[in-house]
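A single protein chain has been omitted; all remaining protein chains appear in their positions.
As written, the chains take the letters A and B, and residue 1 is the first residue of each chain.
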Amino acid sequence: MKRRAFINLFLGGSLLGTVISFLYPVIRYLIPPRQSEAAAKTIVAAKVGELAPNSARLFRFGSSAAILIHTSDGELRAFSATCTHLTCTVNYEGDTGTLFCPCHNGRFDLAGNVLSGPPPKPLEAYEVELSGGDIYVSRKT
Amino acid sequence: MPLKSSWRGAIRCGRLGLAALVIMSAPLSLSAQKNSCVDCHLGMDDALKAPAEGFNADVHKQFGLSCQDCHGGNPAQDDVELAKDRSFKGSPERAKIPEFCGSCHSNSEYMRRFNPNLRVDQLVLYWTSQHGQLLKKGDTSGAVCTDCHGVHGIQPASFPKSQVFPWNIPQTCGRCHSSADTMKAYGISIKQVDDYKQSVHARALFEKKDLSAPVCNDCHGNHGAAPPEISSIAFVCRQCHPSAGDLFSKSPHKEAFDSLGISECEACHGNHRISPPSDELLAGGKQDVCVQCHEAGTEAHRTGLQIRKQIDDFVSSSEAAKSLLAAAERKGVEVSEAQFKLQDAKTALVLARNLTHGLSLPEIEANLGAGGKVLAEVKVRGEAALSEAKFRRSGLIIATAFIILLAAALYLKIRDLKGSAKHEG
Partner (left out) sequence: MSKWQEKVEAYLEPRFQLSAIRNFANKKKVPEHRHSFWYFFGGICLFLFIIQVLTGVLLLLYYTPSVDTAHESVQFIMSQVKFGWLIRSVHSWTANILVGVLFIHMFSTFFLKAYRPPRELTWITGFLLLVLFLAFGFSGYLLPWNELSFFATRVGTDIAGVIPFVGKALKTFILGGQEVSDATLTRFFWLHVAVLPAIAILIMGIHIILVQTLGMSKPIGVGETKEISFFPEFILKDALGWLIILAVVGAVCVFLPWEAGPKADPFASTPLGIKPEWYFTFMFTTLKLVPAHIFTIEGEILAVLGFMLGGLLLMLVPFLDRGAAREKRSPIFSAVGLAVVLYIVVMTALTYLAPNIGK
């Protein structure tokens, strides 16, 4: 009898341990992660007022770099920041009001079009929306 | 350079004659009437057949021009003597080819009718070129229009089949410039095309199909081809590499190079065989360019060594971060965010390497400092990923241990049941 009781205890205990070691990951899984959703489609690039006029900020969008520009006219525009020539990251040049790639002097206007230099294609433009103090950038559909 | 009056007269005559011919031949070309030149020549062999065959693909044909527009003659006449009437010019001598082509191509009023955007200064530029200069001296070995553009079957330069389309240009120039026989008389090296083909520009052009990469004419000029002078090499390179150029101009090298009469970019990077720049070009490297002027041990060379050390240190931290992430990835942990961050470090390195043209150690240090912060962040993430991998393994060990215990318990239970079944049964 004692043997049977021991086996039952052993069985019950190891079953409990196994169940816990399986329930633990499942429960952790169910708890919402810090980043609320998968990146990709829309992202909050900045908060309203964070960017001064005639300045820009680089941010990550999906798996590549993007740039949010607050033009001197007060408009907000966003583009892919990957130069279409050899994939260097473009910067915003305040005095010329253009996007400039330092690698081979490629230059884009604030519609993404190529003004001069070697880039073969314009920069991809993104949609910018304001909602509740946040600046949302998303891919054009 | 203004044309001599005799040439102007010839052009005027040519202009009138051509205008007349165009007007006369317009109905011919419009209604695709008979062209005895083509018909006859197609029946001939080899060198005499080639023009008629090749002309089908010629850009001049697309504009409604034909044999008589350049060579004169009457294509309506079958009889060869009648066809070669007074207007017949035949094929021009080699030395006369530039004016022959220029008789139309330098005439803005005429060219406007066909392509208003086409330049009309080619002949003027040509006379300033080395090839034109040779021709003026009576040396017909210099290149003339047909050597580069072809003759019957000329394609616009923007067409890939054209002899002067960017990726065909090295071959076109190389026909003479890589030939020992042709260049012997001028004492010019024949290595340029081969050197160019090994350069980073050639790789961009031929492998990556980047048409913005420079070929012979981008640095030497087109019709006004001549090797750039020492003082202008820098401007030539700055067309595409302005940031390196600006940094150089602000550095102490500019004044030194100018006073010594050394060409700027070429001194360290070469001219045709421009290799992708590596850190080995820096002070202390295997292809140290600094020692061309600065002896090892001098203050200048020591600064160079310090710059190099900054960059080398950054490169090794970068590599360390990269292998840390790779190790985590091998262990199965997802590190794409950290790898994206590493791109920022790569950008910092590219910018720092460019800054070496400015020779400013503080600027390079500041730039790499910012990059170093990025690397530190990546390192943190990489180490977090590795500890995650460890956590997973220990989790697995614990879960497997429980499973084994449970399996053992089950086995004992089964045996026990079997035993009791035997007793009861």
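General remarks:
Keep in mind that, in the parts below, a residue touches a chain if its C-beta (ideal position, glycine included) is under 8 Å from a C-beta of that chain, and two chains touch if they have at least 3 such contacts.
Because the structure is predicted, anything quoted here is derived from the model rather than measured.
Considering the entire complex, the omitted chain makes contact with A, B. Interface residues of chain A facing the missing partner chain: 18, 25-26, 28-31, 33-35, 37-41, 62, 139. Residue-level contact of chain B with the missing chain is found at 332-334, 336-337, 392-393, 395-396, 399-400, 403-404, 406-407, 410-411, 413-414, 417-418, 421.
Keep in mind that, in the parts below, only the chains that are shown with their structure count from here on.
With centres defined as mean CA coordinates, chain B is found 34 Å away from chain A.
Residues of chain B that touch chain A in their complex: 210-212, 240-243, 336, 340, 343, 347, 350-351, 354, 395, 398-399, 402-403, 405-406, 408-410, 412-413, 416. The part of chain A that touches chain B in the complex is made up of residues 3-4, 7-8, 10-11, 13-15, 17-18, 21-22, 25, 60, 63, 65, 85-86, 88-89, 102-105, 117-118, 120.
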